[in-house]
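A protein chain is absent from this complex, but the other protein chains hold their places.
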């Protein structure tokens, strides 16, 4: 299982896949900053967008799945607090592919001043929905991940 | 479709089905009070507990469903703000049954001083999962609803 | 407190304020359709966007609030199930103003075929953050609500 050094995820690469959004009103907690699990939700939203952009939309696949990609590992490092209304870019900046697994690196930065506030990573294993045996990474996703890997 | 007058839901009845819980850290919003849709989540949690107590646990039914109970209508009135850490009782205090439908009334009060902070209601239609035609209310739920109706 | 007839909210008006989005992966429940309180979250997101478009962004106001707009009442009617990946428009299609209160009507439709799946409404009271006494609706919001009212 590949694990990124967190500092390598601070860099915005040209091949990154990014989305801009704002921190939602309901995603902060009683301390007034983003509730930390919400960051993983934002990362997952961007992954869903990547799948769609790659021509392998998750909601279409789930109707009659030919693969599933359960998560094995997730982690995040938090550098600066994010507050309601902050405009951020969530970008997938790194990808390391193995036979039936991908490790993805995420970079969360304030959109207007390119200030890195957090980084995250997740490891997904591709499996056959019937047998739950490992299967190859589906071709359109493999291409998309390799493009990010640069 | 039966709709309760909101003031009738302010009363705690002896036949109510209630649960005590605390407002979660992550369920407040950037204004520091409960994010209003979270109240519906708390009501639904109590409904799930009622189903389990009635011997018709929703998670068991969903494995191979013999009925579904999609929501047709939901509403809530907010009287007093709820904050992180507040201890509340969420109680189902009213139920009106029709052939394949139930209207439920919820009362949310501060647990320690019995102060009503909100009331809510929801209307669920029971349907056959294969045909999506209306079906009778399952017997254990009918009994549980009638007990609340008093 | 003004309450809309639900059928009046089924119509998309020219003066509506709408946003297009997709149902998120995490916003469905164990029955595979949108968890009903999530619809209120989507409505609130669109309201936050309206405030920003009106020049009265909620996150800016909350830094040193000159008004608050707590919710008094919320309700929704669910006509058709929404599933992960469905592309929807959430539009504010109606507004009724009183001195220190606004009732808003929401229409949720499948974006590609203009099929109404749900309607919702909420009532907000404007208050002074120091005294919690009712205050006038702030001017930029009053203008925005009147534009929707048509």
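Order as written gives the chain letters A, B and C; numbering starts at 1 within each chain.
Throughout what follows, contacts are C-beta pairs under 8 Å (C-beta built on N, C-alpha and C of every residue); 3 or more make two chains touch, one makes a residue touch a chain.
This is a predicted model, so every value here is computed, not measured.
Within the full complex, the chain left out of the display is in contact with A, B, C. Interface note for the absent chain: among C:1, C:30, C:53 or C:143, the touching residue is C:30. With the whole complex as reference, residues 24-26, 41, 44-45, 48, 57-60, 62, 83-86 of chain B touch the missing chain. Within the entire complex, the positions of chain C that touch the omitted partner chain are 25-26, 28-32, 35, 37, 83-85. Interface with the hidden chain, as seen from chain A, comprises residues 30-31, 33, 35-38, 40-41, 44, 58-59, 62, 68, 70-78, 81.
The rule is short, and it goes like this: only the chains that are shown with their structure count from here on.
In this assembly, the C-alpha centroid of chain A lies 29 Å from the C-alpha centroid of chain C. Chain C has its Cα centroid 23 Å from the Cα centroid of chain B. Contact of a single residue of chain C with at least two other chains is seen at positions 41, 44, 58-59, 62.
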